[in-house]
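With one protein chain withheld, the remaining protein chains of the complex are depicted in position.
Note that the chains are named A, B and C in the order they appear, and that numbering of residues resets to 1 at the start of each chain.
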Amino acid sequence: MSYATSILRADPRGRNLGDRLALAECIEACLECSQACTACAEACLSESSVSDLRDCIRVALDCADVSGATAKVVSRHSRYDANLRRALLAACRAACALAAESCEAHAERYAHCRVCADACRRCEAACTRLLESL
Amino acid sequence: MSYATSILRADPRGRNLGDRLALAECIEACLECSQACTACAEACLSESSVSDLRDCIRVALDCADVSGATAKVVSRHSRYDANLRRALLAACRAACALAAESCEAHAERYAHCRVCADACRRCEAACTRLLESL
Amino acid sequence: MSYATSILRADPRGRNLGDRLALAECIEACLECSQACTACAEACLSESSVSDLRDCIRVALDCADVSGATAKVVSRHSRYDANLRRALLAACRAACALAAESCEAHAERYAHCRVCADACRRCEAACTRLLESL
Partner (left out) sequence: MSYATSILRADPRGRNLGDRLALAECIEACLECSQACTACAEACLSESSVSDLRDCIRVALDCADVSGATAKVVSRHSRYDANLRRALLAACRAACALAAESCEAHAERYAHCRVCADACRRCEAACTRLLESL
């Protein structure tokens, strides 16, 4: 059991969460996506073709910031406001989709883009599931 | 002139920005709001009535995270995606409104909540102006 | 294989890293620690004894910020500066030790503190291993 799930179980307000599984999956997917985007931007900066990868680096940095903030806000699940959560999950989904599209365009050439696209698509799906459970 | 404005002026893609003023104001308002929320949560934790301030602390922490991420994404202004920017500014506006409402309810009693509410309302307005310029 | 490890393997400068295992472990431990601290602070805010948990909340928030920043900086591994990395890993280790000590003092009573202390101790150890490999 992950730390995220364990703490949700031990939280005085987490025990009765209907969507605890969707919540834990979203938190973990956001964290992994944020790190993958940070690492993929770093790897893109090391490629000899860096000048072709500028926009890929930008969307990766954006997605790292948005998914990182989403992991934090979603971890604060007690008495959450549905409007804020919905807007932030929508923003995170948009950031993931952009980063994934950009990395998929380079996935044949760069394995780090292939891995990063996977992490972004997984996060996009987890945000969608949590959005649908609201 | 602030650092934010100076760097926008010096950016090869920032020179022709129509909404440069709205952009610089939004960046600075997000930064100040993020810090005010972090500091107000810290001050609330020191109040003897902390148990009445739990939700005020939560919304302040949420707003600190969302406005902090918004400052970063909005600073990456080249070739930005309008959908992502719109969704994130909407999330930031929602987070600011929640934190401001919560702090306004305690503004008579706690000067730190009064100041934090000001910073949140200013950020909410700056996000609205940037949204309208898109 | 984790996303962090996969991207390190695919990074043009990551292939020859002697300490790639220590690096990937440190990145993952920092991410999990950061999330555990965010979630534990949230759970502490929900406890009826919140006024006894103020300092536990503070050190958890500090540790979430420092381990989150450390995960990012350590992910940017190319041509890193040893002084910065050493100082930041030392700060992260200090933040983890403080949060762990505080949570361990409440571990009998609060399962979320027990889990968070584990995540912090694991991160402290991973930072130590990476420091020793420099």
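A few points about this structure:
The working rule: contacts are C-beta pairs under 8 Å (C-beta built on N, C-alpha and C of every residue); 3 or more make two chains touch, one makes a residue touch a chain.
Quick caveat: nothing in here was measured; it's all calculated off a predicted structure.
Listed here are the subunit A residues that touch the chain not shown: 41-42, 45-46, 48, 50-51, 54, 57-58, 61. Where subunit B meets the omitted chain, the residues involved are 2-4, 6-14, 27, 31-32, 35-36, 38-40, 42-43, 45-47, 64, 68, 71-72, 75-78, 110-112, 114-116, 118-119. For subunit C, the residues touching the chain absent from view are 55, 58-59, 61-62, 65-66, 68-69, 72-73, 76, 78-79, 81, 83-84, 87-88, 90-91, 94-95, 98.
Assume only the chains that are shown with their structure count from here on.
Put simply, the chain farthest from subunit C by mean CA position is B.
Chain geometry summary: the mean Cα position of subunit B and that of subunit C are 27 Å apart. Separating the CA-averaged centres of subunit A and subunit B is a span of 21 Å. Contacts with at least two other chains are made by residues 68, 72, 76, 78 of subunit A.
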